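Heads up, the thing below is written out as structure tokens.
A single protein chain has been removed from this complex, and every other one stays in its place.
After this line comes subunit A, so read on.
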Amino acid sequence: MRQRASTLLIALAAVSALGLTGCSPASVTPSASSTPVSGGTLTYASGDAEPSCLDPHVGGNYPQALIATQYLESLVSRNDKGAIIPWLATSWKESADGLTWDFTLRDGVTFTDGTPFDAAAVQANIAHVQDPATGSSTGYLALQKITSTEAVSPQVVRLHLSAPDSALLESLSQVWVAMESPTALKRTQDENCASPVGTGPFMVTKWVKQDSVTLVRNDDYTQGPADSAHTGPAYLDSIVWKFIPDSASRYAALQSGQVDVIDNAQPDTIVQAEKSDQIAHLDAPRPGASNRIELNSGKAPFNDPLVREAFIRSANIDAAVKSLFFDTTKRSTSALSSAEALAVSRPDLFGYDPDQANQLLDAAGWTKRDADGFRVKDGKRLTVVFPVSTNQSIPAEQSLFEQLQATAKQTGFDVQLTPMDLSSWYGALAANDYNAVSAPYTKVGPDVLRILYHSDGITPAPSGYFANLAQVDDPKLDALLTQAAKTSDPDARADLYTKAQNRLLEGFYLLPLYDQQNHYLYRTTVKGLRALPTVSTPTFYDAWLAA
């Protein structure tokens, strides 16, 4: 009896799961008024992993950047043309030799705990990011060239560099090196992770783990980055920042009006939303690297360039992108995001060509096939271990990997996809237990190439994460990237990055897929929402809710 009852119960649960469909609420007439109104609580639902620390100095991933953009501010920002604009710093000056930078800070800014924002605060923040105890990876790598800091006056801070850094301003615009209260930073890391204190338009007041973070307006706020639509405090009273990892539930919550904005929207829901007059779409591809599959050249079988090229030639990415993404994105053949002006695209290198793939594998000595049709050499199967982070790859991307697995099988690759949660995935990478991996990396500007493909990136950052997952170890490429990072002349810099990208792409270390997808869907009652042109995180400073 017990058994039968539970069988039926589970069967019932399966049936009710099937019955779950999105229901559209009654139609709402969009407000004709375009004058912002203050007040109201906006609910945001994130599909990214819930951060384990709300201070983006620690570690430094995109989920942290999404939320920290609401309460932390950087020295500089970037406008939609890609130019660096003032934020907490009003002006800056590079010395002739490129080794010292002076930043003049905005007057009268205080952190939300009352601590004044001054040169000493900037010093404390850079020291915090560079302190190995903080365990920073993204911020740490971005500020690697800063050797020391100096308070010239309370309003002027001087940075000393080990080498000229053409990417310094771009690096400083990122939320992973945003300014936090030095008083708050003195607390234990656990305390600071739970309630970081910044100068931003909102402040963290409550964090219910596995559920939501509550952000309340900072009433003393005076102005945002130079391209903001208004000055003074934000319009919204508060933001409830929820975590809804399941994409179907997230979209259903948006449809029903339980939440106002969602991120990580699925391609099929974007197409659906675009037909709706209640939901709008904000597409903000992330800067930095494209979404790509890194081939681990540090170990077999991808230590052989022929096998790497064969793998790339046996992947039918174009067909997969077309079937899974419904024209919400385009195929990329570049290591960099299309948001980067210096991106080099090489469609000639990444086309689907199974015949050529077969020839390459034959040439590489993988001539025999086993009973399952996979190629073997010296008794070993041609296996590609591919850990997939289910937190970072949306279902459509996971399906794309399955299609890749199916097409690569025809040429004899045994692609072993293993879906994992974020911490197991980091663990697999740290243990070098992968042959292929898709790892998003966001950084403002082409300097991301140095972080991802310079041989220095094989050495782990203090957090234990190493960014050069393709394990590219090419002295000529290193030289080009190092030189480019030192060069501030725009033409010479562009030339160096072009050469570096061509060398990288021709080495078949990576398989570009598309831009890092960053689609927000929001109810049309939300006005004034935009993505910050630094790392494309949404900012709610100018946002307001229409009645």
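Criterion: contacts are C-beta pairs under 8 Å (C-beta built on N, C-alpha and C of every residue); 3 or more make two chains touch, one makes a residue touch a chain; residues count from 1.
Here is the rule we go by: contacts and distances are computed from a predicted model.
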{"item": "Protein that the absent chain corresponds to, by UniProt name, given \"Tryptophan synthase beta chain\", \"ABC transporter permease\", \"Cytochrome P450\" or \"YncE family protein\"", "value": "\"ABC transporter permease\""}
{"item": "Sole residue of A:Thr104, A:Gln258 or A:Gln405 that reaches the chain not shown, by the stated touch rule", "value": "A:Gln405"}
{"item": "Among A:Lys186, A:Lys299, A:Lys322 or A:Lys476, the residue in touch with the chain that has been omitted", "value": "A:Lys322"}
{"item": "Touching the absent chain when the full complex is considered, from A:Gly39, A:Gly232, A:Pro419 or A:Gly464", "value": "A:Pro419"}
{"item": "Residue among A:Ala151, A:Ala248 or A:Leu349 touching the omitted chain", "value": "A:Ala248"}
{"item": "Residues of subunit A in contact with the chain not shown", "value": "2-4, 6-8, 10-11, 14-15, 17-18, 20-22, 246-248, 251-252, 266, 268-269, 271-272, 316, 319-320, 322-324, 390, 395-396, 398-399, 402-403, 405-407, 417-419"}
